[in-house]
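One chain of protein is taken out of this complex; the other chains stay put.
The first chain written gets the first letter, and so on, giving A and B; residue counts start at 1 in each chain.
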Amino acid sequence: MNVPAAWYLILAAVLFGIGAFGLLTRRSALIMFMCIELMLNAVNLTFVTFSRTLNDISGQAIVFFVMVVAAAEVTVGLGIVVAIFRRRSSTSVDELSEMKG
Amino acid sequence: MIAAAYSVPNVLVFVTATLLILVGAIGVISVKNPVHAALCLIMTLIGVAVAFIAQSADFLAAVQIIVYAGAIVVLFLFVIMFLGVDRREHIHFEPLVGQRAFAAVGVAITVGGLITLMARSHWVSGASSVTTKLSKVGSGNVKELGTAVFTTYLFAFEATAALLIIAVVGAVLLARREQRADVEENA
Partner (left out) sequence: MATVATLILLMPLLGFLTLLLLGHYLSEKQVGVIGTGVVAASFIFAIISFVLLLHDSSREVTVNLFAWISVGTLHVPAALLVDPLSITMCLFVTGISALIHLYSTGYMHGEKDFRKFFIYLNLFVFSMLLLVLANNLVLTFVGWEGVGLCSYWLVSYYFDRDSAASAGKKAFIYNRVGDVGMLVAMFLLFSRLHTLTYLTIFERAGTLTPVIATLVVLTLLLAATGKSAQIPLFNWLPDAMEGPTPVSALIHAATMVTAGVYLLVRMSPVLALSHSGRMTIAVIGGVTAFVAATIATSQKDIKKVLAFSTISQIGYMVLAVGVGAYGAAIFLMISHAFFKALLFLGSGSVIHSLNGEQDMRKMGGLQKYLPLTFPTFLVGWLAISGIPPFAGFWSKGDVLTNVFEHNKALWALGVLTAILTAYYMTRLFILTFRGTERFREDTAGHDPHESPWVMTTPLVVLAALTVVGGILDLPWVHHDSLAGFLAPTFGYVAAGGHADTLAQYGLALVDVAAAVFGLLAAYSIWRNITESSRYESSFLEHVWHWDDFYDATIGRPLTEAAQFSDDVIEPQVIDGAVTGLAVSVRRSAEGLRKVQSGFVRHYALATVLGLAVVIVYLVARVG
């Protein structure tokens, strides 16, 4: 008997929460990106868990696509990070506050 | 301890996965050095891969390692190096007032709410679709996944392919220096 799905779901939820907290708390752009990756992984874990319990391949297919999109997103996102922070001496997002007001 | 209704290997695998995931996650959010954070991320990703295998998503576990841990994190490391690896953040100092408190509250409510929702809905509710059944636990499910991706979700598959190309082009465009103006001035 496999471990009940509930445990995996709770784990995924906690992972999501950790990722969210990190996103909100850290100032470095790169670390924030990694937290986003954590959240995406939590979601993937949830989908796979559901796929297993519902006995349906669709969950895994979705995860497949999530991974692809995550890759694309990281590519573009890091490109933006490079473009912005190339000239500055810190990667803190708090300095990007010109849209204030 | 844990009820013996569940087989010990499965429980052990779960615990391992859990440890890897949580330690890695907490590491990502709390270490100062970005390179260390990337390494903690790898730990989490491996933990997730373990969880995938335990739930008979073998192909996805492989893809997770290869693509996520192998490509994406490497990409992260490239950029970290590019922008200067010495940059450290002052973790203890939070310039925005109340950010941490509110963040903690918000996240706690979200996670708590999610778990409550799931619990109230008996954890898993919903019918299985008629797409394809998983193969039995233990055997690989590449065939089932492949069939699903290339038939039912073919359009999405092609679309993501296009998405990847767009992403690559976009990244190149974003990251290049403005050389045109210099060239034309010199001409």
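In this text, a contact is a pair of C-beta atoms (placed from the backbone, for glycine too) under 8 Å apart; a residue touches a chain by one contact, two chains touch by 3 or more.
Model, not experiment: these values are computed from the prediction.
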item: Contact partner of the left-out chain, one of B:Leu96, B:Val142 or B:Ala161; value: B:Leu96
item: Residue of B:Thr16, B:Asn33 or B:Thr110 touching the missing chain in the full complex; value: B:Thr110
item: Touch list for chain B against the chain that is not drawn; value: 96, 99, 102-103, 105-107, 109-110, 113-114, 116-117, 120-121
item: Residue ranges of chain A at the interface with the undisplayed chain; value: 20, 23-25, 27, 93-94, 96-101
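Basically, only the chains that are shown with their structure count from here on.
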item: In the complex with chain A, residue positions of chain B that touch it; value: 5-7, 10-11, 13-14, 17-18, 21-22, 25-26, 28-29, 34, 37-38, 41, 44-45, 48, 51-52, 54-57, 59-60, 63-64, 67-68, 71-72, 75-76, 79-80, 82-83, 87, 89, 91, 94-96, 99-100, 103-104, 106-108, 110-111, 114-115, 118-119, 123-124, 126-129, 131-134, 137, 141, 144-145, 147-149, 152-153, 156-157, 160, 163-164, 166-168, 170-175
item: Chain B-touching residues of chain A, taken from the complex the two chains share; value: 1-11, 13-22, 24-28, 30-31, 33-35, 37-38, 41, 44-45, 48-58, 60-61, 63-65, 67-76, 78-83, 85-86, 90-92, 94
